[in-house]
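A selection of the complex's chains, in situ.
Labels for the chains are A and B, by order of writing; each one numbers its residues from 1.
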Amino acid sequence: MNYQTIIEEVSKEIKLTKDEGVVASYIDELKKINPEKFGVHLVTTNNAHFFYGDSNEKFSLQSIAKVFSFAYAYRIFGEKIWSRVGVEPSGTSFNSLLQLEHDAGIPRNPFINAGAIVICDILVSHLKDPKNELLDFVKGLSDCKDIDYCDKTALSEKQTGYRNAALINLMKAFGNIENDIELVLDFYFDLCSIKMSCKELSETFLFFANQGKHPRTDAEILTLSQAKRINAIMQTCGFYDEAGEFSYKVGLPGKSGVGGGIVALHPNKYSIAVWSPRLNKKGNSYRGIQFLELFTTKTEMSIF
Amino acid sequence: MNYQTIIEEVSKEIKLTKDEGVVASYIDELKKINPEKFGVHLVTTNNAHFFYGDSNEKFSLQSIAKVFSFAYAYRIFGEKIWSRVGVEPSGTSFNSLLQLEHDAGIPRNPFINAGAIVICDILVSHLKDPKNELLDFVKGLSDCKDIDYCDKTALSEKQTGYRNAALINLMKAFGNIENDIELVLDFYFDLCSIKMSCKELSETFLFFANQGKHPRTDAEILTLSQAKRINAIMQTCGFYDEAGEFSYKVGLPGKSGVGGGIVALHPNKYSIAVWSPRLNKKGNSYRGIQFLELFTTKTEMSIF
């Protein structure tokens, strides 16, 4: 499969069309990004690399980082994690608080905000130094070592994070948060502030496509079953209330973030990261989804 | 892969455990089924067959039949079908009416009741003889010709179908139903009453695993893209509000019905049908899900 040619063709085709998305503006750190940025990086389980555009420029992972925190917590706690969070798609966002109320403070899945906050709470309960230990875990997923939090972004998030504060307080009222609210939110905002380039992002997600094993050393990060299960959750819950449409159009497990990044993977084949800052109405990268739809159409390869 | 051995092993293992499900009792036709029935049939794209138990006994498809009506409507109308129905998972069932209200009468996806009713309305609008034309379409999917509606089941459903009548009336109030309500509901209840054996069910679904082509004649029933897309919708929406858990545990696209049947498929490999009448709390076959979870674990094969 000539990935490079297809990546270039699709990228150029997309750039001819109008980008109808809008850059996330609720915090300065996201608002000031050049909206014309566009990068792609694909890495195969055989370590072949294909890329285009601004693929080496770092951007804010935002919700994509929730997959890291979940993978780490799942590795440590296994199936008992499901007493604190569910595994079902969330339905439309307008009733997220109704949902929490109905389900007595148990979030629908670990990739919506409420769920990721619960995962942070679990890690805060069990790790001595959550912030550094999580970062070490992420660095250990690939050979990318130059990965870090962005304090400015985390601070901005914190200052406007009232809706997240509402979620965590409601869950605390139901007894599903063990630690001090400030402590958990701090860790959560740090988590979302991690920055990576498309290259780094595709490389750190490659182990999900590699049966849970480190792509270079073959060391087991997650069991085969665990890796498959996280892929399944990405498939059903990775794109807020656009998960069904992404699955329908693209046909790969993946995760997006309001920083404009999307990562997706084809089990046993490759991991791919796309970055384009303007978001569609559901909060996913407009061109990122467009790119991946055309890419899987042209490669005629999806998990379905 | 020795499918036959694994099917037998898993079936026997399951029969040693307690079946904690309960048979659907809202209509006589379902209530009077022997709850101990258990059948499995797997057919590969190479026409190899593996089976166990009551795999030749017909049962009521119920919601499984919604995949047929949708596939038929999608083949005829293509992407313009999405102006009438969505493609997102439905979230929890407790707010299905709130959802319809919020989305102005557009159901979340074609596999929840409201969505399947809209698909029936579309077919009623465009077919001369919907009941017979749909049956011909289903018969044409494989070499199974002895397939029919069950009038008694359809009649029972109709007599107690007040919740479905509530759904269709609400959608009609929003202008998303074109035809006479009675006419559409009649067709819908007929659809759900179709009976098949595990053998027939796995055979008629095999084209979804065969790139949209008839498994024996290679005639195109759906395009490759269409077949993949329906598989994607089954993956995210095939099991009511247990879709995430099925995806997580089993890792295959599939569809269940309250008659106790489940059909699932591995693209380019096989289609498999299981039947066991007792249902779990979410309305899916208790042993059917148990079987498929163990089956994909032992075969170590899923789409993820």
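Note that in this section contacts are C-beta pairs under 8 Å (C-beta built on N, C-alpha and C of every residue); 3 or more make two chains touch, one makes a residue touch a chain.
Computed from a predicted structure; not experimentally measured.
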{"item": "Homomeric complex, total chain copies (2 given)", "value": "4"}
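In this section, only the chains that are shown with their structure count from here on.
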{"item": "Whole-Å gap between the CA centroids of subunit A and subunit B", "value": "31"}
{"item": "Residues on subunit B engaged by subunit A in the complex (per definition of touch)", "value": "86-92, 94-95, 98-99, 102-103, 108-109, 224-225, 227-229, 231-233, 235-237, 241-245, 247-249, 251, 253, 267, 297, 300, 302-304"}
